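Here the structure comes first, spelled out in structure tokens, and everything after it is commentary.
Not every chain of the complex is shown here; the ones you see sit where they belong.
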Amino acid sequence: MIPRLPPIVEFTALQKRYGDGPVVLADFNLAVAPGEFVSLIGPSGCGKSTVLKLVSGLSPWTQGELTVAGTKPRLARDRQAFIFQDATLLPWLTAQLNVELPLQLRGMAPAECTAKARQMLALVGLEAVRDYYPRQLSGGMKMRVSIARALTLAPQLLLLDEPFGALDEMTRNRLNEELLALRARSMFTALFVTHSVAEAVFLSNRILVMAAHPGRLHAEVKVDFPYPRQPELRGSAEFQAKVNEVSRLLHQVEEGSTV
Amino acid sequence: MKKMPRLLVWLLPLASGLLFVAIWYGVRLVTGLQSWILPTPLEIIAAAWRERQALLAAVGHTAVGAAGGFLLAAVVGFGTALLLGLSRALRSSLYPWLLVLQMTPVIVLTPIISLWAGPGLPGIITITWLISYFPIVANLTQGLLSTDRNHVALFRMYNASRFQELRRLRVPAAMPYYLAGLRIAATLAPIGAIFGEYMVGNSSGGTGGLGYLVYSYNTQIKIPALFATALTSCLLGFSFVAVVAWLNWAVLHKWHDSFERNDH
Amino acid sequence: GKKTETAPVAPNALVKVRFQTDWFPQPEHGGYYQALAKGYYAAEGLDVEILPGGPNAQVMSSVAVGRADLGMTNGDDVIVAVARGVPIKMVGAEMQRDAQGILFHAEHPLRALADLEGKTVMAGAGSTWIQVVHKKMGIAFNLTPLLGDLARFMNDPAFIQQCFVTNEPFFARQRGANVGALLIANDTYEPYRVMFTGKDYLAKHPDIVARFVRASVRGWTDYLTGDPTPGNRLLTAKRSDLSPEFIAYSIKAMNDYQLVAGDPAKGEFTGQLTEARLLKQIALLQDVGVLDKPVAVADVATFDFIPKPAGK
């Protein structure tokens, strides 16, 4: 299914510490091929966000190697988009202008920015509050603006840090499906952090279960359901089996750790 | 905080003002000070009325110097802080010299100023600028450096240039700091101009501004008129402060937490 | 323009001269305004503009860098400035004695400078007279900085401050204080007030300088002995806060203290500068440590433009 191309993200024996704190990631090895949809799942504080921050070049590592698109993470940023764990909206811009921001920064023509941003806001169901400032939005709405903002960029590599955690199930499912539809069109690679096993199974072709203290890979689960995946997949027995498999791995991990 | 009726916003300073005036009279009574040290408010107002023509002419003159210096400080201060915010290397190269400029007593520079800028208005504007410039730079720079690091990370992710990061992120985020700096500068500008008139002013053109009147009333021991001049200078300052307050409202009320609404 | 050789000339051909005064327009500048008002400058072919000064007028540097052609200030200051390398030269006296004095309440009379011993005086730090009184006359007193204000003086009968004898006593009396003023100039220390110009200007335009000094002296004599109204009209046009009473007081004080014309008994006359007095002056300044290197009289002044005494 995945063409044999050089990996777009490659961790080799990477170790990460913040300052002189404890080891956060130990001997981390991971190769993500272009077009893969990889989910990270694991206990709180095990280093999932850290993995994304490393890939985006926002944080340096201590030992080992990491390349993104064959180069340093920092140099590959123009191919990436990052949906942070917090919405990180600029408080002085309306929802619409927050979504336009990355387009404007890329120098896109104003009319085009506006049109594109409107379209993305519609996709996340926020057309009606286009002119609201962030402080007028609910928690889930803020997160959706943030999602819209990242998706405008049509990136090659999308980093998503629990983007749907603050959303109700229905919206979440709908956005899951939208995400796969977008991916079908532009074939981006995704690194996806989530706490929902079902979501991970529905979206990914590979799930990495992480353990904590120090953060490390515990297990890897391949999910071979063909794309495009239909909502009905969620009801199938194979799907449930996969979910159970991942949940079991997760329980292993968490039972092994005290925190 | 609870919302206050609009009326109270006006009544309270008046009430405290009355208290203040009462204390003032009290001080006069208790200490037996003469009006040539501390005139009463009434004496001051009477003097202001008596000297209204001189005061009006002078305040116009001083207003030009103060406004010129203030605008210059607002613009140049903004530019300087941008430079300082742009890179750490620039910051550590320039900041110490800015401090030197700020900390050099103006009197030492007066001959150079009156030579290069010329005496009269250009010199006055230069001195006003010198006096009100640094609070703006210091505040805006602190503001530019206080940007939320998550927002900075966002801009890094967009590969935004230093300049874009400054223009679209750091500057808007630092607006509360800039406006606090402007507020300080607004109160400094009129005294800066008066000081400037003292240093490089002359009375050419027939009027010499409030600085000249301060001198003139002082030597003539017209102390109530002197206080009336100070009052006029305060009124001038208030008009500057009012402009900054309006700006502050215009720039921040939509999004900043200093404009709390009761309604969360 | 080299048209300056012939005088008098048509008004449009008058030579422009900028004259920098040391303060806001005041009766102590009255002679120049009188000369202007009565056309004495025009008669010499000069179109004089009197530049007002202020508390920080920078008179000497203005003239030295050519922002003004001539200026007036205290004679000491010119000597000190020349010693520090400022290219200027005195060209005539404005006053034979500087008007600086000491203001006191009549209850605490001050007969002589010696009475300052142990007192606190509000005076300009660094003023030459203070050095002289300290170092030459051996009188010790404390200083508090001089501001334009008289408020503290009015409030405290024991207060003593530096003043111009032509100036502050009037206002203090007007406010009902019974005050006296002691002229600082004395046999040991008697600085001129002078007209001066830049060395370059002097070399290029000696004729203009000569005409300027001549007309100014004429103006001064007329101002103090004739009808000062024309000069005063110009003064009050520039400064509406000058009252007629104040101007009258100042003129009277200049006459009473013989500031401008000097003491005829000593052979002094309006505009006069003497080599002997300047020599003594330089020696004194050096003595009290204000000058750090000696200067020759020829460096500080030229006597070529001193007009003949009136009536001789």
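Letters are used for the chains, namely A, B and C, taken in the order the chains are written, and counting of residues starts over at 1 for each.
One rule holds for everything that comes next: a residue touches a chain if its C-beta (ideal position, glycine included) is under 8 Å from a C-beta of that chain, and two chains touch if they have at least 3 such contacts.
Everything numeric in this text was worked out from a predicted model, so none of it was measured.
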Stoichiometry of the full complex in this file, by chain label: A x2, B x2, C x1
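Quick note on the criterion: only the chains that are shown with their structure count from here on.
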Separate pieces, if any, that appear once chain B is removed in thought: A | C
Busiest interface, counted in C-beta pairs: B-C
Of all other chains, the one whose Cα centre sits farthest from chain B: A
Geometric centre distance via CA averages, chain C-chain A, whole Å: 84
Averaged-CA centre spacing for the pair chain B and chain A, given as whole angstrom: 49
Centre-to-centre distance between chain C and chain B (centres being mean Cα positions), rounded to whole Å: 38
For chain A, residues contacting two or more additional chains: none
Parts of chain B lying in touch with chain A, wherever the complex brings them together: 150-151, 153-160, 164, 168-169, 172-173, 175, 254-256
Of chain C, residues touching chain B in the complex: 24-25, 51-58, 61-62, 65, 67, 147-152, 154-155, 167-168, 171-172, 174-175, 237-241
Residue numbers on chain A that touch chain B, as the complex places them: 56-58, 77-78, 80-82, 84, 86, 88, 90-92, 101-102, 104-106, 133-135
